[in-house]
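What you see is the complex with one protein chain gone and the rest in place.
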Amino acid sequence: MSQWSLAQVAEHNSSSSCWVIIKNKVYDVTEFLPEHPGGSKIILRYAGKDATAAYEPIHPPDALEKNLPKSKHLGSLDTAGASEMTKARENKQKTKDELRMEQAEKEKPPLSQVLSVLEMEEIARKLISYKALMYYSSAADDEITGRENIRAFGRLYFHARVMRPISHCDPSTTILGYKSSLPLFVSGAALAKLGHPLGEANITRGAGRCGLIQMVSSNASLSYASIAEAALSLRTTHPNIPPTTLFFQLYKHKTDSIAIERIREVERLGYKAIFLTVDAPVPGNRERDIKAPFVIEAQEAEAEAKGGKEAPLVNKDDDEEISRTGTAGALIQNDDRDMSWGRTIPWLRSVTKLPIVVKGIQCVEDAVLAAEAGVDGIVISNHGGRQLEYSLPSIDVLYRLRKQRPDVFNKIEVYMDGGVRRGTDVVKALCLGAKAVGMGRPFLYAQSAYGEAGVVKAIRLLEREITTGMRLLGATKVSELVPEMVEQVSWEPLPAKL
Amino acid sequence: MSQWSLAQVAEHNSSSSCWVIIKNKVYDVTEFLPEHPGGSKIILRYAGKDATAAYEPIHPPDALEKNLPKSKHLGSLDTAGASEMTKARENKQKTKDELRMEQAEKEKPPLSQVLSVLEMEEIARKLISYKALMYYSSAADDEITGRENIRAFGRLYFHARVMRPISHCDPSTTILGYKSSLPLFVSGAALAKLGHPLGEANITRGAGRCGLIQMVSSNASLSYASIAEAALSLRTTHPNIPPTTLFFQLYKHKTDSIAIERIREVERLGYKAIFLTVDAPVPGNRERDIKAPFVIEAQEAEAEAKGGKEAPLVNKDDDEEISRTGTAGALIQNDDRDMSWGRTIPWLRSVTKLPIVVKGIQCVEDAVLAAEAGVDGIVISNHGGRQLEYSLPSIDVLYRLRKQRPDVFNKIEVYMDGGVRRGTDVVKALCLGAKAVGMGRPFLYAQSAYGEAGVVKAIRLLEREITTGMRLLGATKVSELVPEMVEQVSWEPLPAKL
Amino acid sequence: MSQWSLAQVAEHNSSSSCWVIIKNKVYDVTEFLPEHPGGSKIILRYAGKDATAAYEPIHPPDALEKNLPKSKHLGSLDTAGASEMTKARENKQKTKDELRMEQAEKEKPPLSQVLSVLEMEEIARKLISYKALMYYSSAADDEITGRENIRAFGRLYFHARVMRPISHCDPSTTILGYKSSLPLFVSGAALAKLGHPLGEANITRGAGRCGLIQMVSSNASLSYASIAEAALSLRTTHPNIPPTTLFFQLYKHKTDSIAIERIREVERLGYKAIFLTVDAPVPGNRERDIKAPFVIEAQEAEAEAKGGKEAPLVNKDDDEEISRTGTAGALIQNDDRDMSWGRTIPWLRSVTKLPIVVKGIQCVEDAVLAAEAGVDGIVISNHGGRQLEYSLPSIDVLYRLRKQRPDVFNKIEVYMDGGVRRGTDVVKALCLGAKAVGMGRPFLYAQSAYGEAGVVKAIRLLEREITTGMRLLGATKVSELVPEMVEQVSWEPLPAKL
Partner (left out) sequence: MSQWSLAQVAEHNSSSSCWVIIKNKVYDVTEFLPEHPGGSKIILRYAGKDATAAYEPIHPPDALEKNLPKSKHLGSLDTAGASEMTKARENKQKTKDELRMEQAEKEKPPLSQVLSVLEMEEIARKLISYKALMYYSSAADDEITGRENIRAFGRLYFHARVMRPISHCDPSTTILGYKSSLPLFVSGAALAKLGHPLGEANITRGAGRCGLIQMVSSNASLSYASIAEAALSLRTTHPNIPPTTLFFQLYKHKTDSIAIERIREVERLGYKAIFLTVDAPVPGNRERDIKAPFVIEAQEAEAEAKGGKEAPLVNKDDDEEISRTGTAGALIQNDDRDMSWGRTIPWLRSVTKLPIVVKGIQCVEDAVLAAEAGVDGIVISNHGGRQLEYSLPSIDVLYRLRKQRPDVFNKIEVYMDGGVRRGTDVVKALCLGAKAVGMGRPFLYAQSAYGEAGVVKAIRLLEREITTGMRLLGATKVSELVPEMVEQVSWEPLPAKL
């Protein structure tokens, strides 16, 4: 295999011949440019240069393998060039954002002092890069639905029952027949590597150790295989825990055959269910995510102006295409925009034997249609407020479904996600008929701040909150959580203590 | 034609003989004083002096032509006087407000980084003069209706539908039979020159380029002819776009014949409809607009006291008359205060063949009366909260109309304006039955900050928000937006992210 | 008549012999101590000393005449003593509060720039003494009702009617048959001299000049006669205005004969009606008023500690009695606590031929009882939130009365006060059936800041707001203001602009 000098690579710096270096390997991506889900411009910015830092946190390691023919893997950078590159990276001025992160790492409290997932988020927000924070935290438009998902739980109060024996309390349940230690699962959330180098594997192992099921996103920053391996690795490190269950969150590609390939892959890897995402046929308008590069650019320019430092390389041109949709838009731009109950569900049934759950139901009418379409379950979800602004908060949709169509709960399993932060949130959803509840962002933050241990701690905290909530409500198993225990009030929740 | 020296002009400085200089021309306005819509005092302040700076941004260029007989156009300032005047203007101390604006101009972000019309407003607020800002932003009394117009949209949530093919989405519609690329039009808004020297022409050309219709205010700071010319100019600069449609927002003069003259003028110029303003027979109490001169005066006095600078000329006397109604009051003081359904609509029908739309409907009862009066359409509007404080938010009136009298939507076209800032706002109004939605202030801000390009950008941003909203709601054309997709909730919208 | 030296007076400094100096006159108040409505302790603080500064702003000039037998008017201070006293007063260190007031006076904006009574209040709050501010502004407990009185108007929105001729608009009405230029009267409010040396006379003359009726409080700081004189003086200074009407707000003394004496006095002086106060049989808990002396004391102690200045004389002892009820409590402690419909109204009817209005109705049931008791009118009022905390806002009581018992409006005249600050507030109350609306605090602030001229300006501003509101609602006289024009909404008013 060939070796290339930095100078040689640098010559291929245009759309007619575009080479990039990733982890000291040289690739010819000229023909791939038009196919790149994130658009060609973002690649061309690194034409003839080292793209590792930008590439790594948002692509699974097998992305090049899967997408680029062997013939375009040109060889490696020669030793001199490679070490030059490394030195260059080491000598590079640290950005303001990197300096802030370093300081935050020093002030991070010990994990044992973290008392809630809200605190864990607060800590993680200080630790992660601005780009990661904006990707994780952003929601559509003015983030009304993003915030209301959380606040809506605040309008539900309990009718607590007393004088019931509660010394023994079992919060476990099953999801699609698979055992779960809590009525809780990890909801699909992309790009965990943005927050922590080990990425989704932190969540896989942390959840697995606690007996929780993970729904893996199509857009994970690790390959589906690596995640399956991480799950398997628990059999060695923690031989006493039961086997870990993984579900797959499918973003259906517009080309059926590519979608099928993806399904076949996860079937082979032992994933147990398909969660079909239906609320994101086009990207939501996540302004903070889109804006992040401008903000960083301005921040560094200001640092440069003040400190007389050499300015780090930042994007100066106005890239209309990327700016329109941000990270999120790039990830889904080849997804199927023309799914329908009549076509897509029968097709999916014909393709796989795995149970099918529709994720992204946002009103009562569609919950009914889903049940009629014969799926195994639905996730009431508005994508964490990241898609349609002013979509009703998920827990409010669940509430309406319970009031208007209680029959649906007998036909299919109903889950919800969006805004769950406390054990009492989980308990409320269960009272209203949810079989289990998904959480996404909290696990991204937990792994960003403390890796696998953070995920375990987050689950332990939630477990304690859930069991305390159940006991103080007078319930010892999830089936004892009933609608009569919850009342929707008309007043507004006050801002939380934290 | 004669030439006059500065000294000669300066002799005519009283109500018995009042001359003013405007753009180096000399005018005798003595006899015009009692007819000036803004009152005589404001003119007398400039008697015998150069009035250009005060005159220009709030009068159309043809105002003198139209209102002052040729015999009162006395001639030009002599060369020496003119160049002295120019020098004087150049040497004039800059006011604090002017210095602030200069600084803001330097810090203005590139247009490509602007992500919403809310941001565009935020930017423009820093760029424009205090006087312009107060005129644009003020609303009546405590500005409750002004703010509630916006907040009221926050109580409407979507029932989003999924699993519907939405790859093709067409947001276009017709308004009074004229094609519009979006269900959106430019609502009449006066005095665009206060924010940008090219004034309303920025809006005309920007809207025209995007296929939107502009409703031109009677109180535009450009002549109706100039605006029509700006529209025509697009045929040269942008030959591929379809012809631009203009509507006319009529403030009916109390003298019918003057009103007719105005209508005849716009008919000749090719305007396609008359939007009769009915919510402003007397001026609203816009305190921030009225207060602006006091604030500027105090600011300059303070600057003078601090810096030892020579104080710029500011108004020291207390002008009761002007202070009572501000800029707004001056503009409408000769309007018809005695319009009625029985008299005015038949009269207007007899005067013109153009379609007639009543702008300023604020309750269900009047919407019904309008339909019975046989007009072609109504604009539910409270004048952007600038007239009657505590008039119901427009979207709430639309909501009541839909619930109480859905038949009205079959008889006439119903539009609304007031508080529209996001694509989802437009979509909500359409779900409730609006044929199209007007926006006024956002276009004033857009042109103030970035001229014509700003208007184009604002429309593009709205287009993306509207189509994203439609798609994520499961709709591919405006006729698929139905009342069932919107639910009014009881809780309060949280303050917006920005 | 005798003359006394300072030293002679100083010997009578105890409860066994207590002399005080007021405006250079010497009084023996020993026997009056137990009868003082404000308690004896407050007098004993000045025993043997000059009490002018504390006495004057809160007592009518005839208080000594009325309450102290001639034999106790001992004579005057001798010239030396008097001039010494005057010098002492002049040389006295100014308190922090006095210095603040002096500075505020310098920064007071010209009256012509004041645009609303809200602004007038804002200005007055800076100008008046802390003690006055706390007396004027305080309300009971946590001041919930005090604030809600104002906010409650914010839940009422208009259904504005358009296309109605409104060039002529007449806001005048009658109150108990007496002409009023606006549907507005001055509601009884005590101690105007705390805010301005001319006290209530400012209000009398200001209101009279504008054709408004004043309801004079039993606890006015001018004598009822002086106020009547102030009203009469307008015939000289403003011969063209119609005669001024005064009403009397009766705080009924527990001893009927004393109450009768008071009624006889105002009858003789030409007052036209008795407004019997029924919501203040015991003092409300106005903490800010009660707390004021502690705050001033602490402020001066701090100033002393910092500046090394000699500390001004402040109260060091803990006066339980006064601290319990503040200024308000002192004023009403001899009032009748055992009034009843069955006893008090018939008695009052037997005592006077003047029309009787009951002031302080706080629920629908009592409005009905009042109508049955045969009074001429009621004022729905909770004493500006100064009595029972959590009494319903006045406008909400009016709203309930309109919905539940519209018949009451046909039997008696219904007025309201509490929280009225804007012309739209007045218009809303009239829509709901109020014959007229009272305002108290705003006039106290107006006269405090600008004397009589301030009162006139406040009324002119309100007049403009009322007529603008009526016109934009489509009404040209008060009888056209109807319940259908007002809708109560469920959402919260936002904080006001100011």
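A few points about this structure:
By letter and in written order, the chains are A, B and C; residue numbering begins at 1 in each of them.
One rule holds in what follows: contacts are C-beta pairs under 8 Å (C-beta built on N, C-alpha and C of every residue); 3 or more make two chains touch, one makes a residue touch a chain.
Treat the numbers as computed from the prediction; the structure is a model and nothing was measured.
For the omitted chain, the shown partners it touches in the full complex are A, C. Although one chain is not drawn, the whole complex shows that of A:Leu99, A:Ala160, A:Ile258 or A:Ala298 it is A:Ala160 that touches it.
Only one residue in the set A:Ala80, A:Leu99 or A:Leu115 touches the chain that does not appear here, and it is A:Leu115.
In the complete complex, the residue from C:Glu119, C:Glu148 or C:Glu300 that touches the missing chain is C:Glu148. Residues 141-144, 147-148, 151, 155, 278-279, 281-285, 287-288, 290-291, 294, 318, 320, 323-324, 337-341, 344, 358, 360-366, 369, 382, 387-392, 396, 490, 492 of chain C touch the missing chain (whole complex, contact as defined above).
Residues of chain A in contact with the chain left out of this view: 109-110, 112-113, 115-116, 118, 154, 156-167, 422, 424, 428, 464-465, 468-469, 471-473, 484, 487, 489-494, 496-498.
Here is the rule we go by: only the chains that are shown with their structure count from here on.
Contact with chain B and chain C alike is made by no chain in this entry. Superposing chain A on chain B by their CA atoms means rotating through 90 degrees, a value rounded to the nearest 5. Between chain A and chain C, the centres computed from C-alpha atoms are 63 Å apart. Counting only residues that touch two or more partner chains, chain B has 490, 492.
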